[in-house]
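Here the complex is missing a single protein chain, while all its other protein chains stay put.
Here is subunit A:
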């Protein structure tokens, strides 16, 4: 009896302790993650300016998305962004990692140096690059002048045909070091004996890369692509907002910037919410598709 009472007083059984330890996280998570997520689903089914009473309109917002040229344009830009970013970051990141792996002097300092842009904010990165791209006295056009390539000088962020690609370059510049560091750690788990044996068998550099490096790095590459996928879809607001604000004439509009404009300039909370969930659905489907493709290619291998 006495021990039972002390046990209740001490309250040290797993379930009670767990409840107490999880309570703060549960409150924080429910209030600022779960509740907004569910509430947004409801908002996306209404017509709402954010102040008056919301009017339930079913899936009308989602139907409207399918015919909204600006949204579809933003989605197309978004997809170009995702594909090019994933491709460039991983190919160039792996390339840089191989260079670092083959270097013998100053490897640590060089690795640290290429990582520096990762620590900068998108705001700082964006401002830096808006000077580099400046058509009048920007670094890039000045460099082209210096190389005798003045014909290639452009209004890098003002030309609707190339502004999106200019932004993609900035994003790749910022994250290259991050991917290189991850890939370098992966490369260093490959034993040198494998390369040595291949060299003795007469395999050249290209063959060694194709038959040793690439297959052994595949798991790391796949994890990088999966982890980078949702970020490539949604983490582009900052850089676009700072560099072009979606312009010129929506040429660099992505879903996130269009969503924020719809909500806070047009005051259309329901429609903006629907964009968020439509994007989430596309991200989730892409993830499933990518995982399926990977599983199939694994079976073939």
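General remarks:
The rule we apply is simple: contacts are C-beta pairs under 8 Å (C-beta built on N, C-alpha and C of every residue); 3 or more make two chains touch, one makes a residue touch a chain; residues count from 1.
The criterion applied here is as follows: contacts and distances are computed from a predicted model.
For the chain that is left out, the UniProt protein name among "Fe-S cluster assembly protein SufD", "Carbohydrate ABC transporter permease", "Isoquinoline 1-oxidoreductase subunit alpha" or "Chemotaxis protein CheW" is "Carbohydrate ABC transporter permease".
When the whole complex is considered, the residue among A:76, A:196 or A:266 that touches the unshown chain is A:196. From the set A:57, A:80 or A:99, the residue in touch with the chain omitted from the display is A:99, counting the whole complex. The hidden chain makes contact, of the residues A:132, A:164 or A:251, with A:132.
Only one residue from A:57, A:110, A:160 or A:290 touches the chain missing from this view: A:110. Residue positions on subunit A in contact with the hidden chain: 10, 12, 14-15, 17-22, 24-26, 28-29, 31-37, 39-40, 43, 50, 96, 99-100, 102-104, 108, 110-124, 126-132, 136-137, 139, 142, 146, 173, 176-177, 181-182, 184-185, 188-189, 191-193, 196, 223, 227, 230-231, 233-235, 237-238, 241-242, 256, 259-260, 263, 269, 272-273, 276-277, 279-280, 283-284, 287, in rising order.
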